[in-house]
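As you look at this complex, bear in mind that one protein chain is not there, while each of the others sits in place.
Let's look at chain A:
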Amino acid sequence: MQAEGRAPGLPLLAGGEGPGADSRPAAGAPGTARGPLIAAAAAEVLPLDDEEDDLEVFSKDTSLAEVNSFSPSVPISPSSMINQYKFEDEPELRDLFITVDDPESHITAIETFITYRVVTKTSRGEFDSSEYEVRRRYQDFLWLKSKLEEAHPTLIIPPLPEKFIMKGMVERFSDEFIETRRKALHKFLNRIADHPTLTFNEDFKIFLTAQAWELSSHKKQGPGLLSRMGQTVRAVASSVRGAVKNRPGMFTEINDYMETFSQKINLLDKIAHRIYKEERDYFNEMKEYGPIHTLWSASEEDIADSLKGIASCIDRCCKATEKRMAGLSENLLPILHEYVLYSEILMGVLKRRDQIQGELDSKVDALANRKTEKDLFSEEIGKLEDKVERANNALKADWDRWKQNMQCDMRSTFTNVAENNLRFYEECLATWESFLASQTVDLHVEEDSEDRP
């Protein structure tokens, strides 16, 4: 994998990622699944102390479960799960910590929009300061994403939350919508920060550090909308010419994989939402179920206590169900959704690679038809061949990395789901067992008193 402008000796992120961007233990020893460059740097990086600096920084925002946190009361999230499974001999080395929080509404004459506070803390040399705090709106994130795509057409740029949610009754500015978006934006930036190449992107740095007016003026400098549109049209045209016949087998494999994966992940997303809905309906009915027993106990004498006991058990199970639902919506649903978006992104990346190859192929075809101007063409073709090779390598490496992360994410998320359910059943079990114990004690007391004359 190419790393542009990276200073030597800088700690390389081990390629793992996640909401808190921890280093994931790879399937084997560090460096097996990564490019040669990374392995070399990792050797420098390994023998280190457990740096846990900057952690209390995030204590303010306890809702950010995805933050690096080694505290015992760690909220349950994929990243904290990874923390617990971390191998002690592969310490976390991050020099860039980002949080997104504090959504605020801004009302102008023309529009209403939300800005989010983006806080960055870093020890990197190329940053003038070690701490930055800026406010960004969704548009700014969109801009960043498109700049990254422009600069690295065959790298896998993390997904952004959608502009609107079509399904459900979530309004544009409802608290739930804003919170979901905030979490997704936080994840977006952290995934970029964890990416070995994207983390050093200049636009990314500007996004994190520039004041509002600076960002606006920087944005205007980029290639205009028209030229970007022109590129798109050309790209579409060249893809039509199709590089599929010349596509290296590896990328066809990836394409086939992604087609199936995309299908499955979409299904899982639907299933997970359906489960959430069923659990919520169940919870609503349970809320009514407990109190009926209490009402009944008012007409009874002998069995009043048993009835009240049942009522309280049902209420406790009800609360446990609420927790289970929260677990789903905090972990499983966002991750599955992210990977639904990822599958779209990957199809896009594969297409762009095909387009780059398409450019080369069409030039080669053109050369075959013109025997003159051969030299001119060869130079151009040489450049294009390089471009294709760079694109292929970049994609291949990023694909491997993505696959690793996906596996990690899925493993930790579903393990978390299982644990959530375990916790739920264990809590309910304890409740009912203690009720049962109280009842059988009563029975024994009754039997004893019957024996007495």
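Convention: a residue touches a chain if its C-beta (ideal position, glycine included) is under 8 Å from a C-beta of that chain, and two chains touch if they have at least 3 such contacts; residues count from 1.
Definition applied: contacts and distances are computed from a predicted model.
Within the choices "Transcription factor bHLH63-like", "Signal peptidase complex subunit 3", "SNX4 protein" or "Synaptic plasticity regulator PANTS", the name that UniProt assigns to the complex's undisplayed chain is "SNX4 protein". Of A:126, A:214, A:386 or A:426, it is A:426 that touches the chain left out of the display.
Across A:114, A:151, A:206 or A:286, the residue that sits in touch with the chain not pictured is A:286.
The chain omitted from view is touched by exactly one of A:215, A:313 or A:395, namely A:313. For chain A, the residues touching the absent chain in the complete assembly are 27, 257, 260-261, 264, 267-268, 271, 274-275, 278-279, 281-282, 285-286, 288-289, 292-293, 295-296, 299, 302-303, 306-307, 309-310, 313, 317, 407, 410-411, 414-415, 417-419, 421-422, 424-426, 428-429, 432-433, 435-436, 439-440.
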